[in-house]
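Take a look at the following structure, please.
Only a single protein chain was left out; the remaining protein chains are all shown in position.
Each chain gets a letter, A, B and C, in the order it is written, and its residues are counted from 1.
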Amino acid sequence: MNNREVFSVLGIFDSAQSLMRAIPEVKSGAAAKLEAYTPYPVHGLDEALGLRKSPIAGMVLVMAVIGSIAALGLEFWTSGVDYPQVTAGKPYFSWEAFVPIMFELTVLFAAFTAGLGMLLLLNRLPFFRHPMLAARSMPLITRDKFALAVEAGGKTIDVEEISALLRDSGAASVEVVESPPVHGLASPRFFFRVLIAIAIACCVAGYATYWAMKLFPKAIPMVHMLDQPRLGPQQGNTFFTDGSGMRMPVEGTVSRISIPYTVDEQEDPSAMGNPLPRTAPVLGRGRQLFNDYCSVCHGILGNGETTLTAAYEAKPTNLLSKNIAALTDGSMYHVIMKGKNSMPSYSADLSQDERWAVLHYVRVLQRALDAKDEDVSSAQKE
Amino acid sequence: MTGRERRAGMILVLGCIVGLAGIALTFFVSGMQRFWINWIIWFLFLLTAGLGCLFIVALEHVVGARWSTPLRRIPERLSGLTILMVPVALVALFSLPVLYPWARPEVLRDPMVAGKAVWLNIPFFSLRVVACLVLWALSYWIFVSRSIRQDRHGDPGYTVRVRRFAPLFMAIFGITLTVVAFDWISSLDPLWYSDIFGVYLFAGTFLAGLAVTTLAVLYLRKRGRLQEIKPDHLYNLGGFLFAFIVFWSYIGFAQYLLMWYANIPEEVLWYKERLSGGWGVVLLAMALLHFLVPFFILMARNAKSDPRFLSGAAALVLFSHLLDLYWMIYPALKEKSFFGWQELSFAVLFVSAALLWIRRSMKRGEDMPVGDPMLREGLGFRL
Amino acid sequence: MKPEAVLEKLKPAPVITGHVRLGDLDDQLLTPVGEKPPLAWFIAFAMTSTATLIGMALIGYTIATGIGVWGNNIPVAWAFDIINFVFWVGIGHAGTLISAILLLFRARWRNGVSRFAEAMTIFAVICATLFPLIHVGRPWLAFWLGPYPNQRGIWPNFRSPLLWDVFAVNTYFLVSLLFWYIGLIPDIASMRDRAANKIRKFVYSALSLGWRGASRHWRHYEKAYLIIAGLATGLVLSVHSVVSFDFAVSLVPGWHMTIFPPYFVAGAIFAGFAMVVMAMVVVRRTMRLEHLITDYHLEVMNKVILACSCLMGYAYLLEGFTAWYSMNDYIHHTFLQYIFGTYWWAGWLTITCNILIPQLLWFKWFRTKYFGMIFVSLSVTVGMWFERFVIIVSSLHEDFLPSSWHIYMPTYVDYGILLGSFGLFFTLVLLFARVLPVIATTEMKMVLPGSQPHREGGSHE
Partner (left out) sequence: MIEKYVDSKELKQLLSTLVAIVGCLIIAALFGIIVVPGLRNANKPAKPTAVAPVVGESGWLDPTEFPAQKGRVIPPVDPMTLIKPSDELADIGEKLYETNCRTCHGSLGRGDGPASNVDPQPRDFTAAEGWTNGPDMPNVYKTLSEGIPGTSMASYDYLTKRERMALVHYVQFLGGYGDSAGSAEAMQALAGELAAPGETTNNKIPVSMAMEKLEGEFVFPLPLMIPIDDRSPGADILRRTVTDASRAAQVLHASEIWRAGPDALARSILPDIPSNGFSTKLATLKPSEWQTLYDALLRRIRPN
């Protein structure tokens, strides 16, 4: 016992009233730091001991503001900037809809600041090695007794004198509490460091993932959306008798927006006119579609000269020949719709407007490769 | 009566006369619409302040609160404003054909409005108004006149009897206030409807009652009366004010959010009117004055019992309740200007008249319900 | 009546009857913890855990098979799951109301019942979160609801009330848990010091975080407790309001009503108090706590139930009135469906159980006798469950498009999971009653007569 330091001298009181009465006496008698241990918060004790007021309200206010800003920032960034979606025709940044979550996060931040800030920061809990916890009177204190402690605070104190002082001021009994060796592990500071370490680890792991994804693009950690039990566009399937995964529309299905194309003879629709104006966007679109769909066979210039002749052993039509050039737009439209000879129908691949745009471009090609004389002279002038 | 009081009385009487002249001029110069809309606004403002006080009295009896007993005489006296509003309400009935579209036959061609004619018609409307006035006057008589009589003989039986009546009054209050909200305010736009509107008006009413009570208590304390009222009592008043500021904002925001989100024409047009023109600024001012500023004033613990902060917050709340009524009612005119000498003269008249009335009622009975058996306990209230 | 008798009547009712000393509270409240429970406890536990297991098995079945095993259909895509969710979240609200709002209003009778009510909050929220979780169909992907950084490049939709729900319910659960735990710390410290068993001592020691009752700690503790109470008050309003937004921001007639937020909050408190009263009666009887949970406590709680019932009546009245007043055919149809439609019995059951039966509480007999209050509380619990049924199923089953009208019938899986949630709730309550003090011992010590030195006289409220 002698080689251990005295932590404090406890005077045990039977009631809160006697504790309160004793405090001024002990305070004037002993110069050391005073601390009271009570089973419940006794009102007026803080003032009697001269303790500071709790700063917790200010902490909560600061964190509440941070919480609401964080919530607004999160919502602004995700819904307004990074992943803007139209919901019910509302603007991307619709503050009205953000208020509920702002409120919730404000409360969350504030409540956890009050709770954890009180426990971890201000009260320095958890702390299992405090000398008081080993005191014999601790079970009494948490039950119904009140203790006034005169704490040594690292200095040596006169135990006998203080004991007498406490007894004189009304303590029912006195206990000397010793300082046990202090272990630092389970301290709030340790917990805080662990928390910060976890936060840093999360960030490091996140950034590491980021760079890993950059360096190894095929490494995709979450494949939920990619891995779906569905058939690819041309996959076979034994479920249907024809063995195909794709289904034809029901017999007689018509498009919702247009009436069915029932013309069979190429001459019949020859009267149709091209409804699209010959403007640059239309011609550009026609050129793109021609290159995508038609040039494979008809050639990029429409002259029917492609490698297909050798590969597929077909001789696609030269669109520049005079009798093709003489066809009306309507007749050519019919060929796109119904196909001709080896050419299949492109009615499923090109929409109505796209067909007409392609036809415009065919006229462009015919003009380019069979230009008028003045075209050439104007071109050479330039 | 001191000279100073007499001087104040003279000023108030003068205010009444000037105000009367002003509103008469309004009636003949600026038209009936402007006259009646201001009349309705001031009628509802003073009515809700008085009813709010009556509600505070009833609330104490219902929950059996003891801390508020020493304060009770103040809302009891202030609730006399309800009685002052009886003639004002009867005069306001003349505004129906001017302001309320459903009272005009040509509007009834609209099938939506015509369907509501069972409820919205002048005879039934007037009947409801009269019924409400009778019920309020009766409640006022039960709560207040007898409480003042209790001062003299100190019969505790009164407290028991009034406690039996108080829950009934709560029901009466809830229904009549909802009727007021739907009839006087909501039906200015007969297509618009909102279930929560009664609750919204209740939040404003209770706040107005609390605010005038707080202001009166603080004024009397400053004049040397009610010295037994401790900061702890004021703290509770401040706490209630704080809580119901939040409640009002919650109800107001809930109504706005739901209408904004659903975007149904007959609902959202009401807000559209009240957000366009200058009214959006008024709403913004209300968000500040009715919620944010008093919220932050009253947030600190010490401010709730500090007369300066408390009176500031209460005055703000009272003013913004008036602003709230302006914002709800005035856009029904669909006119742009909403402040001029016309509004000022109405303010002068009604404020002067109300203050005169309150001055008179402040002389009724003792400053505290001295006959109440719970007074001693209430005075000993500490946090 | 004589003036003296009247004065006697006006005296505040005691919140603790008889003479109780500080230590007696510990002896009475902390001793049962750790003792062998009575036989009745085991019987009750067997029943509730069986119900829980049935529910868990059916949840497993649901997850393995898909929610097609429920009765949900189109247009009734929301049914038992959301009804139960709203119901249980509502049950939780009474706890927060008692512990937080009444702390702020300094209601004298709060301390005796707060701990138990807070525990019920937490258990009810656990039951509640179960339902959205299983209704998403693939619960293991429920983390998609959170705004976490992901490679898919998508964020949850912050304009969706369902996401508000996720935030509100989670915040509510965490804050309630924190509040409850902070309130428990001094009690756990007491139990630590009483524990003879070494393992128990270790567990309680760890849980108490080394609490030692220093006045330097108490000053922060009290302030923090009050602040969290204030925050929880706002939270309790917001949570059920957000739950009501799930319905009210839509355009469904019967759902889109501006009164929904306060009306849901009132209903939640209503149902929650009924549940608290039922559980309190049992605890009070079996644990002999009549002197701490007095007749006054029960009477006040019953008065709150009555007040809430009147508020609900007001809301029903107003709903009906504005439904008519709106002059909207769809709303008219839905409201006629409530009371004359397929589920007319649910509508009338709701009105009877929530509005008519609680009016019995105007009579003192019903407020103070076990039979009376349990009858009323039971009817309120049933009524509030059916109110959500009416709101959700009756509104949905006949929607705007008559060709898609459909009758909803729950399957045995629906009923089983509902049963399981009740089982889970009461299992947790039973376990709680055995391992932690059911009454906040420290808070009771605070309000014992003579416990605070600066108060003059005996009355300190």
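Brief remarks follow.
By our rule, a contact is a pair of C-beta atoms (placed from the backbone, for glycine too) under 8 Å apart; a residue touches a chain by one contact, two chains touch by 3 or more.
Since the model is a prediction, treat every value here as computed from it, not as a measurement.
The shown chains contacted by the absent chain are A, C, with contact judged over the whole complex.
Within the whole complex, the absent chain has one touching residue among A:95, A:190, A:210 or A:240, and that is A:210. One chain of the complex is left out; on subunit C, the residues touching it are 149-153. By the touch criterion stated above, the residues of subunit A touching the omitted chain are 52-55, 58-59, 62-63, 66, 70, 73-74, 77-78, 82, 121-122, 192, 196, 199, 203, 206-207, 209-210, 213-214, 217, 257-259, 261-263, 268-280, 283, 287, 300-301, 303, 309, 313-315, 317-318, 320-324, 328-330, 333, 340-342, 352-353, 356, 360, 363-365, 367-373, 375-376, 379-380.
As a working rule, only the chains that are shown with their structure count from here on.
Judged by the touch criterion defined above, the protein chains are all mutually in contact, each touching every other.
Between the Cα centres of subunit A and subunit C there is a gap of 32 Å.
Per-chain CA centroids place subunit A at a distance of 47 Å from subunit B.
Residue positions 234, 241, 245 of subunit C each touch two or more of the other chains. Those residues of subunit A in touch with two or more other chains are numbered 57, 88, 90, 97.
Residues 15-17, 19-20, 35-46, 49, 51, 53-54, 56-57, 60, 74-75, 78-79, 82-83, 85, 87-88, 90, 94, 97-98, 100-101, 103-105, 107-108, 110-112, 114-119, 122-123, 125-130, 132-133, 138-139, 141-144, 206, 213, 220-222, 224-225 of subunit A are the ones that touch subunit C when the two sit in their complex. Listing the residues of subunit C that touch subunit B in their complex gives 1, 3, 6-7, 9-10, 12, 104, 106, 234, 237, 241, 245, 248-251, 256-262, 310, 314-315, 318-319, 322, 325-327, 455, 457, 459. Note for the complex: subunit C touches subunit A at residues 21-23, 26, 141, 147, 149-161, 163-164, 167-168, 171, 174-175, 178-179, 181-182, 185-186, 189-190, 192-194, 205-206, 209-224, 227-228, 231-232, 234-235, 238, 241-242, 245, 442-443, 445-446, 450-454.
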